[in-house]
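The complex appears here minus one protein chain, its other protein chains still in place.
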Amino acid sequence: MPHKLFFTSDYMEGAHPAILRRLAETNMISSPGYGTDEYTAHARDLIRSACGAPEADVFFLTGGTQTNATVIDALLRSYQGVIAADTGHISTHEAGAIELGGHKVLTLPHKDGKITATGIASLIDGFWQDGNHEHMVMPGMVYLSQPTEFGTLYSLAELREISGVCRDRKVPLYVDGARLAYALACPENDVRLPDLAELCDVFYIGGTKCGALFGEAVVIPRHGLIPHFFTIVKQHGALLAKGRIAGIQFETLFTDGLYEAIGTNAIKAADRIRSALKEKGYDLPIASPTNQIFISVDDETYARLQQQVELSFWEKLPAGRTVLRIATSWATVAEAVDALIRIL
Amino acid sequence: MPHKLFFTSDYMEGAHPAILRRLAETNMISSPGYGTDEYTAHARDLIRSACGAPEADVFFLTGGTQTNATVIDALLRSYQGVIAADTGHISTHEAGAIELGGHKVLTLPHKDGKITATGIASLIDGFWQDGNHEHMVMPGMVYLSQPTEFGTLYSLAELREISGVCRDRKVPLYVDGARLAYALACPENDVRLPDLAELCDVFYIGGTKCGALFGEAVVIPRHGLIPHFFTIVKQHGALLAKGRIAGIQFETLFTDGLYEAIGTNAIKAADRIRSALKEKGYDLPIASPTNQIFISVDDETYARLQQQVELSFWEKLPAGRTVLRIATSWATVAEAVDALIRIL
Amino acid sequence: MPHKLFFTSDYMEGAHPAILRRLAETNMISSPGYGTDEYTAHARDLIRSACGAPEADVFFLTGGTQTNATVIDALLRSYQGVIAADTGHISTHEAGAIELGGHKVLTLPHKDGKITATGIASLIDGFWQDGNHEHMVMPGMVYLSQPTEFGTLYSLAELREISGVCRDRKVPLYVDGARLAYALACPENDVRLPDLAELCDVFYIGGTKCGALFGEAVVIPRHGLIPHFFTIVKQHGALLAKGRIAGIQFETLFTDGLYEAIGTNAIKAADRIRSALKEKGYDLPIASPTNQIFISVDDETYARLQQQVELSFWEKLPAGRTVLRIATSWATVAEAVDALIRIL
Partner (left out) sequence: MPHKLFFTSDYMEGAHPAILRRLAETNMISSPGYGTDEYTAHARDLIRSACGAPEADVFFLTGGTQTNATVIDALLRSYQGVIAADTGHISTHEAGAIELGGHKVLTLPHKDGKITATGIASLIDGFWQDGNHEHMVMPGMVYLSQPTEFGTLYSLAELREISGVCRDRKVPLYVDGARLAYALACPENDVRLPDLAELCDVFYIGGTKCGALFGEAVVIPRHGLIPHFFTIVKQHGALLAKGRIAGIQFETLFTDGLYEAIGTNAIKAADRIRSALKEKGYDLPIASPTNQIFISVDDETYARLQQQVELSFWEKLPAGRTVLRIATSWATVAEAVDALIRIL
């Protein structure tokens, strides 16, 4: 093989070929800007339909941090913060984008990347019961990621319970679906797009990590929940002049089951790798059923793997062990999985 | 012709076909994220070389408003504002993105979209002479666009004079080159990329409006002028996970003279249209030599044109006249120009 | 007289002696913090009663810029701006405090420091009619000052008309009353506190420039218009731990007609000075009826006055003339006015 194996992440290649083909087909047709074109309109309809949310507002932004910062700033008032797992992407790896927008991330301790309805309820209720709450940051919304940063999943029952806690307290629920295709395609998953549309106030369907060149589809199931969101997107530097480029990509992803196919490819590859890892006696510290697999290895194994395959360093453990991440994607081919399994 | 003619703007189609071809060629090759790949490295080198600025820092962002907001926030301290023409893009059409970052736009009256060295010097010197200046917003940088929002150009002499005023006062100069290809290709233009690199502290080379799917190349000629700009870009939601998508596009634009060719196509088309307009006795209120042409028409002509071609409404004048904008681009074909001329 | 005469501004001395006396009387009594004490409660009631607004929310902040920044940030959404005269305090002399909160000041040209209902209506209606308004800063509120920075007054008819324009368009109206005592005491004034309560959404009654050590009383005539304003005040660093200090001052100002008496003293002094100025043939470029008087003088007069009295430099005019400001206040004594008149 001319190149080293890459299992670093799910954004290591370009786009699913069907997307490039569609961009080429439509390339020279003129259309108006800023997402007012017919491709984008069609993409919106396809997403509304996939979500069973015919009235949903749908917007296409370019990346995850941008989407999180824009949605969170749109949902909160200045004195409100967003509840998230202490391992949530917004808590750790967005370089202060949420704070740049003026908001505190109110963290809850995670378990395998997840937070619970009970934890959320306690934080919110504890705030209102605190005699000093008028001097504190009010919890104004909840942020989850599905799958989480650890590749784990909220079950429908868990999501329903969290949604109930949020609705009882009139606190919007937002789900970051940067890798949503890999949740949807996972046999263990029982949260479908219409469930997200029913249970969340806003969520986004990831494109960048799920086969697009870039792009995230923000879905606001109840039309009009965020007035002037177009302008908010523009003000946050998140509005594409050639909005059609995002629209065409999502139109393609939601045509002929492509988004499902992309997820399925990654999950099948991950499942084969997981089986091999277990067979070979590897330690998998997190039971993640999606396209991210975490292994804990000793120094010798680490050194050996590093020579043959690109993986993500995750963290150093005591006693000379290291956690590494193996990620599959829409682009993972069977031959690469075979090669990886031989190496392991 | 099956479709109506489009001369609305320069972002109505996809990308120059060479870009799509290159994206397809490289599509399945794995590479690291966030602009650390070899395509992006090569694009940086090509741009450094085109600018005669071997030490320049080069970053690829996705759109103009985002780029302006990020660069301006990076250059200013909280108590500083940015000097711009009252018609500048940041003054009028960025939905408050600069203010969201905490900064005032200090406007100067424009002439054909331009501001002058004298005007800038007076604003800055006037600030420091004002007995109350400690209670006012300090001018912290200057923003120009080349070409301007009116399609006009700063000459090299003008730019040199403005740069001198800025350097004498230690105020950075930033040039928004959203449509820079159309300036560079214009016979009247005498400001080359190396001149920008010499005279500006930061500038950007536009991709979105000059043949790319999206993307703007920020050039900081003096390496290290903005420490931690990578993180600033991330914090502003402007960092692409698949950085290579922007890198590959700029690599293509700066290979085999494509950026020049794109500009030349638009300018030739615009020149043919300008000649026809003059011949037919149209009123051109602004002497713009680039790819944007402004005409002032009566109601009858407006109605007639609207039926046959998509143009941009610009503004209403007294006495029933309307200013319209005709824009050409890399995508404008000779047949469309012929068709437009027949209609005019 | 041992000291040079001071007519520089209305914040050159401490507080009205009645305020100091009341602070001393109450000094050792313990009371709860953050404005939850009985003095502050009483001050709120006195202000509600003076405004004929029994349901009003009343908050005490420490200074004008702080009050403007806090109220404006509370009333606007991120993508909205505030309409103000180009000479308004928030436009010129607040060091970017409004922009620090993320908001653009949308300026209208002033006439003697004032803007008009027509100008406001045109700006708002023009915004909504502009085809690009989704890319622009939405006018979200109107800021006036009464008296203005030029000492001029809005008449009740003018204020009523502006209020009508605002209510028709659902745009809140906010009045900065930093020097309100000097408007209320002015014979030409026909805008009373109950008129402000009827016609504005928020206004503030100035203390700092009207006899207090510091403090501004924000009045929100319709209870609950700004939810969680207490927390917004805290977040903006504007909440006093010893809230009673502000409460006691406003309690005193609104007891036994002190606020009126303070205004009257200043206006009478100003009227005497205005008569003398006219008699002596001075040029008064602005017809300001309140406690600020503007004179335009030649270099020789300027030099002569500077030796004997402290005045505010306002601006340089062509032809060697200078505009100076003379300000009276609650603290201006008859002997000082006599002395000034002798000098003029």
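Letters A, B and C mark the chains as written, and numbering starts fresh at 1 in each.
One rule holds in what follows: a contact is a pair of C-beta atoms (placed from the backbone, for glycine too) under 8 Å apart; a residue touches a chain by one contact, two chains touch by 3 or more.
Predicted model, so just to flag it, every value in this text is computed and none were measured.
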Inset, instruction - With the full complex in mind, choose from B:R21, B:H42 or B:H135 the residue touching the hidden chain. - result: B:H135
Legend entry - Candidates C:T40, C:T152, C:N189 or C:T231 - the one touching the absent chain: C:T231
Inset, instruction - Sort through B:K209, B:K234 or B:R274 and give me the one touching the missing partner chain. - result: B:K234
Legend entry - Residues in chain B touching the chain absent from view: 73-74, 77-79, 102, 134-135, 138, 228, 230-232, 234-235
Inset, instruction - For chain A, enumerate the residues touching the unshown chain of the complex. - result: 78-81, 92-96, 99-100, 102-105, 131-132, 134-137, 313
Inset, instruction - May I ask you to list the residues on chain C that touch the chain which is not drawn? - result: 3, 6, 8-9, 11-15, 17, 20, 23-24, 26-33, 62-67, 69-70, 94-97, 100, 208-209, 213-214, 231, 234-242, 244-245, 310, 331
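Heads up, the rule we're going with is that only the chains that are shown with their structure count from here on.
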Legend entry - Contacts with two or more other chains, residues of chain B listed in rising order: 94-96, 100
